[in-house]
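Comments concern the structure below.
Every protein chain but one is kept in place in this view of the complex.
By letter and in written order, the chains are A and B; residue numbering begins at 1 in each of them.
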Amino acid sequence: MSQELDTAPASDTDQAKAPRIVVAPSPHLSEGSFTTRRMMLDVLVALSPPVAVSIWVFGWYAVVQLGICVISCLVAEAAFIAWRGRAFTLGDGSAAVTGVILALSLPWSTPWYVGFIASFVAIGIGKVVFGGLGQNLFNPAMVGRAFVMICFPAALGAAAYVLPGSPLSIVTQATPLTALKQGLVESSDVLSLLIGNTNGSLGETSAIACLLGGLYLCLRRTASWEIPAGTILSVAVISGAGYLISGSSFLHPLHHILGGALLFGAFFIATDPVSSPLTVKGKWFFGLGLGAIVMLLRLASGYPEGLMFAVLLMNAVTPLINRFTIPDPVGGPVPQRN
Amino acid sequence: MSDKGYITTAWLVLSLALLFGAALAGVEMLVADRIAANKLQETLSQVSVLVPGADEGKAYELEGQVFYQALAGGERIGWVIPAAATGFADKVEILIGVDAEVSTITGLYVLAQKETPGLGDRIREDAWRAQFKGKSTDSPIAVTKVAKPGPFEIRAVTGATISSKTVANLVNATIASVREPLQSAGE
Partner (left out) sequence: MATDGPTPLERFISGILPENPVYRQLLGMCPTLAVTNGMQAAMTMAGATTFVLVMANLITSLIRNLLKPHLRILVFTLTIATFVTIADRFLAAYLYQMSKQLGPYIPLIIVNCIIISRCEICASKQGPFTAIADALGMGLGFTVALASIATIREVLGSGTWFGLRVLPEMWPDWVLMVLPPGAFLTLGLLLGTVNWLSSIKARKAKG
């Protein structure tokens, strides 16, 4: 809002000379440095630990996947912008962030065209058709991933992660959550879930890397800490209750929190400021609901992991959460007029 | 118009209904036989595939359930048993062909399914279904992932263990429940 005030005198359009008075709601002061570009750079910095771990664990597979997705996203963004004749927005870094998150959410084995198509769907259907960055209802990277997940089930299903006899020993075993689905509970110890030397999507394997990047984002206030806190709390409560009731046949709550894409998604995907709620109360609802849907999908659906669908579902109810959690203005609610 | 009564205002509707009704009756007379023949043809074509050597399928009702007898020259050489169960996505409907003594499976056909395209729906493929052919019904069929399944095992469709297990379990359960009645019906 304040930027509008700053730039108002400078913008000389048709009625330039007339004094222009901008009426805007508070707050009238805002941190000038808090721009889209800064936020996206923060996210890229925060994503560096998961990127580093993915390259350490999966080697060239991770490098190639990151390259494909980032370049495709940038090309898609440039193409769609040129087509619509809009201002050049590649510099804000949002397309690069979408590309990195998308790449880190794919299995190591994904063929090149899957990342390519996912990137174009993410930018095109996930963002541009809604009117560009800030208007999108859903997280673009997850829209792209959901599209290819349903399009090419063989390339993204549980079987895609495993390649028996591969020289890369990590990919010869099932992912921790698939192992749970098939009843092979004791497949991975908590230590390897923390460090990240397990099978899985590129960016999700290491809990420590996700926590490091996530905490940085929260400290920089680029991400709201309420969303990951709510998600982890809700998963911990549900899996803890399940563990207490049905005992060893249920995966330990630590496995549920550290395994799969939960931490990666809670810190990097769910906190997307565009598609998550605006109010503090709403962010708690968002996080709690996200964790609950993740647990529901992990336990009751045919998929081993449910983070992607959980994020998309919670994105869909975000406008509703915003509407129900409008905070009271200072001095009490606005009196109703008849 | 108000003083004319309903019949007089509705004469157009009534006469149209009569005319259309007669037209429909005519169409039905024209094509009913063909439609019935189409339906019979469909069942029959499956019966002769599921029980090799059969040239005729005949419905057979037993304890409120419909089976098909596979006849060759008027003599019963096998059965076709319809069965259904919930798979990965939705109901999977299959036809199981067995010999007259219900001792060997002679064929399997997937009538309807909505499993994941490209993964679970590969249970329709001939190569996968052919694994059931010639299996003895003495022991339940198990699903395995090894390349060379044993005598009472079939190999799961890659990446679609649930769909594969659904079909195998359905075959086991169906044969277990109908073996006795069908064997005694054969005498």
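The criterion applied here is as follows: a contact is a pair of C-beta atoms (placed from the backbone, for glycine too) under 8 Å apart; a residue touches a chain by one contact, two chains touch by 3 or more.
Everything numeric here is computed off the predicted structure, so don't read it as measured data.
J.: Give the residue, chosen from A:22, A:82 or A:150, that touches the chain omitted from the document.
T.: A:150
J.: In terms of residues, what is the contact footprint of the unshown chain on chain A?
T.: 111, 113-114, 117, 125, 129, 147, 150-153, 155
J.: Spell out the interface residues on chain B facing the chain that's missing from view.
T.: Spelled out for chain B, the touching residues are 1, 9-10, 12-13, 16-17, 20, 23-24, 27-28, 31, 34-35, 38-39, 42, 116-118.
Note that only the chains that are shown with their structure count from here on.
J.: Please name which positions on chain A make contact with chain B in the complex.
T.: On the chain A side, the touching residues are 152-154, 157-160, 182, 302.
J.: Which part of chain B faces chain A closely enough to touch in the complex?
T.: 88-89, 116-119, 158-159, 161-162
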